[in-house]
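One protein chain omitted, others in place.
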Amino acid sequence: MNEFCLEIRSANKSFPGVKALDQASFRLRKGSIHALLGENGAGKSTLIKIITGVHKQDSGKLFINGKEETLNNPNDATKFGISVVHQERNLIRRFSVGENLMLNNLPKTPLGLIDYDEITIKSKKWLEMMDLDIDPKTVVSELTVAKMQLCEIAKALSLKAKILLLDEPTSSLSPQESENLFTLLKKIVRDEGVSIVFVSHKLEEVFNICDDVTVLRDGENACTSEDIKNLDRQKLVRLMIGRDEQIVKSARKIKNAKDTILALRNVKTELGHRNIDLELNRSEIIGLYGLVGAGRTELMKCLIGQDKITDGDVIVNGKKVTINSPKTALEKFKIGYISEDRKKEGLILIHNVLDNTSITVWSQIRKAFGFVSDGMIANKVDSYIRQLEVKTPSNYQLISNLSGGNQQKISVAKWLAAGTDILIIDEPTVGIDIKTKAYLHELIIKLADNGTSIILISSDMPEMISLADKILVMKDFQMSGIVENDHDYDAVSSKIMEFIHT
Amino acid sequence: MATLFKKDWFGLLIVVVVSGLAIAAVKPAFLSSFNLYVLMVSTSYMLIIALAQMIIIAIGQMNLSVGAIGGLVAISFSGLMEVHQISVPVAVLISLVIGMTCGFLNGYITAKSGISAFIITLATLYIFKGINLGITEAEPFYNIPETVKNFGNAKLGNTPIPFLIVIPIIITFLMWVFMNRTETGRHMLAYGNSVQSAELIGISSSKVVITAHVISGFLAATAGILVVCRLQLGTPNIGDSWLLPSFAAPVIGGAILAGGKVDVIATALGVLIVVIISQALVIFKIDPFFVQIFLGVMILLAVLVNRYREYKQEALRKIFNSE
Partner (left out) sequence: MNKKIPNFIFTNQFGLLCLVLIFIVIFSTVTDGFTSRFNIFALSRVIAIDIMIGLAMMVVILTGGLNLALGAIGVCAAMFGGWCMEVLEIPIIPSILLMLGMGSFLGWINGFITVKTGVHSFIVTLATMSIYFGFMTMLTEAEAFRRLPELFTDFGSAKLFNKYISPLLLVSVATCFVLFYVFRFTDIGRKLIAAGANPEAAELSGISVNRMFIYCHVLSGFLGALAAILLTTRIGAAIPSMAGQLGMDWLLPAFLAPVIGGTLLSGGKLSVFGTMLGAVLVTLLTNGLYLLDVGEFWIRFFLGIILLMAVLLDRTREYFTLRKVIVS
């Protein structure tokens, strides 16, 4: 009989207007790796915040090692040996690895001053335990992201963590690095008696390392602490989204006629891209696939002139051109870029719907002396806001008050309003609910059918395979291969993976 | 030796030595004992002023009210002694407490409201200065006790070293220990590096912010008292011109205004550079207003150099990681 080291019983948590958790339960067996799954907004992060003492549940009980406890703040959680490992955020970049590991509990000399030799000795022990070959004196900013993450885990262990929460730990790791991480996780579970809560979107990983699964959907338990052996991929997906996974089968015919609108020839960039060739035909959707850090977004930012292209040719409509700013890209060449980070790079949260949708068209519609009125703007963009079925009480609503899906629609709408010929769409459906996601997929296809040429960046393989006509695989800031997409998921995905791993 | 080159302050040390020698070569009077005395006197309180700003830069904020606190403390110190006949040690103590209270107010309001320290300290700058002028009605206190005056004029034995510089040197050393060898100091730097990380680690933001501002207030107060000793009177306009040099020295010393990177030794050398060159301008009989232009240019150049250095390190890191 296994004992639970952490249990949450029927937790409720409401924020004004939203019920984030509704009778959610969760049981973590001692010495197990437990997957916590759910779509964005399902309540995972709220649950994590309750476990780590950031939020307090409105009702419901929390047990640690069978005893009911109250966590009032993150420090309380730490006292009970609960630690969260974030992606590289927990470390002080200018401090050494050793000092970072010991920062909560710096060893001191009899005079009360920090004992750096002791730091080195003590931290070395933890690093060795994790088979990490890092000098404790190394400054953190000199490490790779993967190593930073391992340091974080070492740090959590040094704090005598018994319950470790890993929030999307592999999102910026290479497959090899992820593999190493998993080996290590299994080791610390075995040797140190640590229990792990593992949050991930990659189901393969979940099946690879997890023992139990809890799935949340709309704040409720879709399943509570199921043994993973009773589940398969399809069942899990059904639990998460409430129905089967759907892959939109695009009925698009790839046009044979070559009508190249954009081409890159042997392009080099200041960010380190080399030998980049790319060809985009009118009405075509090409996909850029690759791991995080492969340089896809960066390449597109160079293309629109945010960063510099240092060598090679950019050819738009058959003419060699230089694009030195997003402004030129938009105004001269009708190229638009929809950012993956809509809150930071896509939208202006403190401005309203109308201003956000029209930001790309002000120069187009201005009259004498730069006159632009709200009426003129509404005339221009209203139809797009309605066409995309943006749910907003009025055009004067602040963007920050809209849901994620509607925000994403606005960031698409502003480029539709601008009338772009080439649209670069970067991770369009990250953090978007299933319904809006399907809608956006249809929209992308429709746009292409109507003559817009699209470059799609996505890390979502099913999305990529259902939408793209042709998939370019990138690796280490270079093109590693082209896959003609016949929408046969298994065949195409294995071809893509081949290019990634060669 | 190799590690020595890597230190931020090593380059500055060379600048100090070379510029000192160069000036001395052209104008031997630069090394005259009188000149060295003047140099050290201005270094003494400039050092404290720079440290008062530096500790706030360390947590990624700024303190516009350093001068106003110094001024308020200066007139409190002299006023307590002249008007209220309070003994010197007690007056010093009360003055330091006043400075720390001012700092506490800055820190408390900044920490609790989450408003940028710039605007808070701009407001308190006028509040402290207003109290200063309200009390003094712009009249200086002239009757400073002899002990204070003597302290201000004293030299170490027969050397040209002013006694005034002893306290700043001790404080500088203590600050170095604080920033590098104590938990609170390290937590401050961690907070300056990343507020978010620091909070995740469990470092209390308000504790860090308030402590830093209290120390800044304490240092500003110390500087105010030293200036009174030096001037032998307490005028309400003490502190009015501290803003620029308070930023110049830490920034020349490689401090990043976003926080998390300050160096006590480099800041001290930054002070020396500012003082030496200002003094040189006097010796070469260059228009005194040129000092102002010089300070401005130095600040600009220093931030550019710091910027470039960060940029280069970042670039190196990228190359290193992509391999």
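Residue numbering begins at 1 within each chain, and the chains themselves are lettered A and B in the order written.
The rule we apply is simple: a residue touches a chain if its C-beta (ideal position, glycine included) is under 8 Å from a C-beta of that chain, and two chains touch if they have at least 3 such contacts.
On a predicted model such as this, the values are computed, not experimentally measured, just so you know.
A.B. asks: I'd like to know which visible chains would be in contact with the absent chain if the whole complex were considered.
C.D. replies: Missing chain, whole complex, touching shown chains: A, B.
A.B. asks: With respect to the chain omitted from the figure, which of A:N180, A:Q306, A:Q478 or A:S493 is a touching residue?
C.D. replies: If we include the chain that is not displayed, A:Q306 is the one touching it.
A.B. asks: Which residue among B:A25, B:I119 or B:L156 touches the omitted chain?
C.D. replies: Of the candidates B:A25, B:I119 or B:L156, B:I119 is in touch with the missing chain.
A.B. asks: For the full complex, which residue in A:K202, A:R233, A:K308 or A:K327 touches the chain that was left out?
C.D. replies: A:K327
A.B. asks: In terms of residues, what is the contact footprint of the unshown chain on chain B?
C.D. replies: So the residues of chain B touching the missing chain come out as 62, 109, 113-116, 118-120, 122-131, 133-134, 136-138, 240-241, 243-244, 247, 251, 257, 287, 289-297, 299-300, 303-304, 307.
A.B. asks: Residues of chain A in contact with the chain that isn't shown?
C.D. replies: 15-18, 304, 306, 325-327, 329-331, 337, 339, 344-351, 355, 359-360, 362-363, 365-366, 369-374, 393-396, 398, 400-403, 414, 418
One rule holds in what follows: only the chains that are shown with their structure count from here on.
A.B. asks: So the centre of each chain is just the mean of its C-alpha atoms; given that, what is the distance between chain A and chain B in Å?
C.D. replies: The mean C-alpha positions of chain A and chain B differ by 44 Å.
A.B. asks: Please name which positions on chain B make contact with chain A in the complex.
C.D. replies: 177, 180-183, 186-187, 189-190, 193-194, 196-198, 200-202, 260-261, 313, 317-318, 320-322
A.B. asks: Taking the touch rule as given, give the residues of chain A at its contact with chain B in the complex, in rising order.
C.D. replies: Against chain B, the touching part of chain A is residues 74-75, 78, 84, 86, 89-95, 99, 103-104, 106, 108, 112-114, 141-142, 144-145, 272, 476-477.
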